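In what follows, a single structure is set out as structure tokens and then discussed.
All protein chains but one are shown in place.
In this document, chain identifiers A and B correspond to the written order of the chains, with residue numbering beginning at 1 in each.
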């Protein structure tokens, strides 16, 4: 490019940068003074998340396979790296606690408290890991037994997005329960991006959970799922509408997603909505069903027979 | 591996490479002589795209958060890098303009023209950025107010795929309007890969747009969307069938995707098709609906009550 064109672009860049700068305090900042606060660094969070997933699911890791029986130092090493990455981010995340309309305290005092609190949270989190691993083992088994195409446990661990998603969810859910803001959502979104499975860290999910294929699955924040439940791709466990407060903002923290009891199976692309919707134990929900009501245990919910029109050369038919 | 086996593989590689070479002019090249033209480098385009998203949405960037109020030099720096990456790619993209059956001029003259044109396009693009940022601010607000699970603006910026997708779309749409071929589609596909949200750069989308969860959303090229519209995951705004020209190729550039007016809400996995389909303002379209007709303003479109069959131990029921 000649110098003139380059210089014009340089000027346009300078103008754009100048015009853009004042557009960054528009009531979409979390600090009342409109300054962008230092939110957690997503790259660090995701790096820690990958290490924690490796510890929960070492069968995904070539390195772990090479170590054979001697996994304890391998775990210690990975957990040490994860703590170095995650601790400062938890500290940065704590000020983003939801306080409704309340203003936040600032300054050095707050920072010291957050530092202490983040260390305490991380310790509790570490203590939960062996129990999380026990859940992951059951989830792997559920995947292997839930899909005729699975020919080895290695295949399940290395290539099942549902196994990855539930493992990551079980970790994120522990951080959510310990009151860490933002970070569990960064984690769930990272796995959502890779697997198409969007499980809010708040969802409570029982043992032996299996999502097959998984793309398009959405499990909302206040969903409760029993044991040995199986979902296929495209299943939504979501909210209907939701109440607004006096200022027109949605009211937070109310139960607005379904309850799914033990041993339910939900087929592809079914949408189930509402905080009062309960799918009774051992029920089967067919594909492409849209359901906003409870059904008792042992129900079979399907699209009504005859709801399709099939036009052929021989004439029309309903199936 | 022993030397014999290795040598056999070497020979197989040489054979395969030789047999493959003549298979690359098969009428799927854009140049009439069957030579592969130098298309834009996707890696460069994506790197530029990430920088531009950071400028539109600095709340996603840890670095920007650290800079606090002094964002103007930060923006200039990112825009400079983006221009270095994107300018040569725009130049490479221009020859891929769709010309129907017309042949393309080649050679040095064309190249000089493309170079000049790409600089002009990029300047106009830079001038549009402050307006794009204003749209992005409204989109962030729409997400925060549209989801009870959103507890801070930081959470929305760092973990909402719908916010990422619409931000990237608003940038790609500017390049599309300025007549840049191929590159806007590389950008939309990059975000599609990460978010599962596929918005064609041609789609015209009003202020305050929010896609929740988003996986499986498809918004076609000639879609028009009003202000304050909200979509959930799996919603398709697509084409029915389309006319073919005399050579059997589809006719390009006709309106074939729906129009969605202001303040419409469309629930999960609804499919709406057709260029003449208009969803009137303030309408609500329920989950899993398949709709190929217009509905007037203030409509509520749902699957018909009673279209589900529920078999329980107590007997059958329709809900």
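Heads up, the rule we're going with is that a contact is a pair of C-beta atoms (placed from the backbone, for glycine too) under 8 Å apart; a residue touches a chain by one contact, two chains touch by 3 or more.
Computed from a predicted model, the values in this text were never measured in an experiment.
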Across A:38, A:97 or A:215, the one contacting the chain not displayed is A:215
Can you list, in ascending order, the subunit B residues touching the missing chain? 1, 5, 8-10, 12-21, 23-24, 26-30, 35-43, 96-98, 181-182, 185-186, 188-189, 192-193, 196, 198, 200, 202, 215-218, 220-221, 234, 236, 238-239, 242, 248-254, 256, 269, 271, 273, 288-291, 293, 295-305, 307
Subunit A residues that touch the omitted chain in the full complex: 55, 58-60, 62, 64-66, 68-69, 71-73, 75-76, 79-80, 83, 87, 115-116, 119, 122-123, 126-127, 129-130, 133-134, 137, 140-141, 144-149, 151-161, 194-196, 213, 215-216, 232-234, 267-269, 286-289, 303, 306-314, 318-319
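In this text, only the chains that are shown with their structure count from here on.
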With centres defined as the mean C-alpha position, give me the subunit A-subunit B separation in Å. 23
